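A single protein chain has been removed from this complex, and every other one stays in its place.
Up next, subunit A:
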Amino acid sequence: MNEPRWTVILDGSAPPPRERIGGKAWSIARMRSLDLPVPPAFVVTTEACAAYQAEGDLPPGLTDELAAGVAWLEECTDRTFGSGPSPLLISVRSGAAISMPGMMDTILNLGINETTMAALATEAGDERFARDTYRRFHELYAGIVLKLPDPDLDPDSEPAAWRASIEQSAPQGVPQDVREQLAAAVRAVFDSWQSRRAKRYRKHHDIPDDLGTAVTVQAMVFGNLDDTSGTGVLFTRDPLTGERKPYGEYLARAQGEDVVSGRFTPQRIEELATALPAIHDQLMQAGDTLEAENGDIQDIEFTVQHGTLYLLQSRTAKRAPAAAVRAAVEMAVEGRINRQQVLERVTASQARSLLKPHLAEGVADRAETLATGQGASPGVGVGIVVTDSDEAERRHAAGEAVVLARATTSPDDVHGMLSATAVVTEQGGSTSHAAVVGRSLGLPCVVGCGDASVTTLAGRTVTVDGAAGAIYAGALDVVIPDERADKRLAQLLTWAAEASPLAVYRPEDAPADTNILDLDRIEGGEDPERLAELLAGHTAARGGAIASDEGVAAALIAGLTFIVADPTLPPLLAAIAAGNGPNESRPTPESQSQGRR
C-alpha cells in the first residue's frame, strides 16, 4: 500500500502536528513518546474532514485506509475485527485541534455484532458481559449515529427485541457489518463538525470553519478476561486531603463500568501491589511521570488485560478545596511548580469554602438530632422552623432567622427559600427542586428526611448542617476558621500578600491614619454592581460586598490603596486573579482522554 493520505498510525514515531490529527490523537502520541502504555490507535486526519465537507462524502481511498488501520490494530492486539475467537472492538472519537462543544460523543465497543458477541461471551466466560457490551454499543449507535431521542434499551430484553425497537424509529437500524459500522461512525464525527453548537462556538472564538476534526480509532481493552485482568482509577495525590500518597481503587476481573455502576465493591489501590506487584510498580511510575509532565495531580484510568497495563486516560484531577491548597503548596515546596502557579491554581472561592463557618468539633455528637436526610447543599443555617414560604418571607422581613421546612418544594417556594438560612424537605433526593435551587442560592439544604419528619418541627429553633445532612435541636456553636492557624493556609497567605496588586488588612491591622469607607453604612454597599460608583474618590474600604470577587475587582479599578476584610486570603487571591487580566473562557487544547467517562 502507498503512503496513507487520510490516516496516521500512532506507532510512537514523531507525531504530525496537532492541527492535522486533533488533540486526542496528539495526546495519545505524546503518551506513547513518554513510553507510557496506551492502547494502540490510528487517526483519520482533519484533511479527510475538510474533503468530506467539500465533497459531501468520504474521500476516495479512505475506506481502504480504514481497513489498513484496523489491520494494524489487529496485528498489535492479536485480535480480529468482526470475527472470533478474540474479537477486536474499537472506540471512535471526534477530536479537533481545539476542543469545542457539540462534537460527536464517543462510540464504544464498535465491532460487536451477533457473531462477535458470541465469541466474546466464550472468551470472557461471561455471557452477561457480552450482551451488555452489545446493548451498550446499540444504545450509543442509536443515540449518536441514528439520533434517536431516547436510545435506552431494556437490559432484560433479547438482542432481537433491541434491534426491533431501534428499527421502529430508524428503519435503517444498526449494521451487522462491522466495517459499515465504522464508516457510519466516521461520517457521524464529520457531520458533528456542522452542528449548531460547533458552528456557533467557532464563530464566537474566531476558529476557521475549514480547520476540521480528526477521528481517533482505538482498540478497546478488557479488564474482565481472566484473573490477571482488572480495571481501576489512580489519583497521584489524595483528592480530598491533597496528601502525597497514591489514592484510588482497583477491581480485579472487571470492566470500568462495573466500578462506576456500584455492582461490585472495588479494593483500595494498595491491593494491586499484592495481586500484581509488577503492574503496580509500573502504574506508580507512570503516575509520577504524568504528574511531573503536567505539573498537577493526575486522575488516571487504567485497565490490565492479560497481565498488560494500559492507561486509558489521564487528566487533571478534580479536588476538594482542602486538597487544592495542600497539593499546590506542597508541589511548590517540592519544586514541581512555582509560586505564581500556586496562586493561580488556588481560587478565592476554594479559600472561602475552607474558611466557611462550620459546626464546632463535637457539638453535633452532643446535640439532639431531630431529623436526618441527604445533605444536598453544604453550610450551616440556624433559625426557627417555618413550614410556609409566605410566612418565611414575612418573618424574615421582620428580622427573624428562619429555616424553611416543606414536604417538597416547588417554584411556589423560591421566595421562601430566599428568606431562609436553610431549607429542609421530607421527600426527594439530590436532584429534587429543593436541592437544585438550594445549591443555586448557596443555601444549606437537607432533603429526603422522611414523611412528617421536619414539618412537625414548626416553631422550634434548629441548626441545619447541609454537609452532614442533619437537623439538630437548638442553636449550636458555629466555628469560624482562622486562616493564620493552619500552616498551609498561612504559607499561602504570605505568598498571596506578596503577589497581590491590592493590599488587604485584617480589621485590627488597618492603618489608623486613613479614612476608610465603610460600605456597611452605605445604601447599596452590599450590591457588587454598585461598588464602582460608591468607591470612586476613596482610598480604602471595608464591609458590604468589598471582599467578593466583584468587590475586589471594583477596588482595583477604583485604584484603592487597600481594603479591610476578614478573612484576607479570599480577597487576596481574587485580587491576584483579577490582576492577571480577565479570565474569560477561551479555547483550550484537548486534554488527554481515552477513557470511558
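One rule holds for everything that comes next: a residue touches a chain if its C-beta (ideal position, glycine included) is under 8 Å from a C-beta of that chain, and two chains touch if they have at least 3 such contacts; residues count from 1.
Basically, contacts and distances are computed from a predicted model.
One subunit of the complex is not drawn; among "MarR family transcriptional regulator", "Acyl-CoA dehydrogenase family protein", "Tetratricopeptide repeat protein" or "ABC transporter ATP-binding protein", its UniProt record names it "MarR family transcriptional regulator". When the full complex is taken into account, the listed residue touching the unshown chain is A:Thr408, out of A:Gln341, A:Thr372 or A:Thr408. When the omitted chain is restored, the residue from A:Pro321, A:Gly525, A:Gly551 or A:Pro567 that touches it is A:Pro321.
For the chain missing from the display, the contacting residue among A:Ser83, A:Gln267, A:Thr308 or A:Ser349 is A:Ser349, taking the whole complex into account.
Checked against the hidden chain, the listed residues A:Leu34, A:Ala161, A:Leu240 or A:Ala475 yield one contact partner: A:Leu240. Only one residue in the set A:Ala401, A:Val436 or A:Ala532 touches the chain that does not appear here, and it is A:Val436.
Hidden from this view is one chain, which touches subunit A at 101-102, 105, 143, 149-150, 152, 195-197, 200-201, 204, 235, 238-240, 247, 318-321, 323, 347, 349-350, 353, 377-378, 408, 410-412, 414-415, 417, 427-433, 435-437, 439-441, 584-585, 588, 591.
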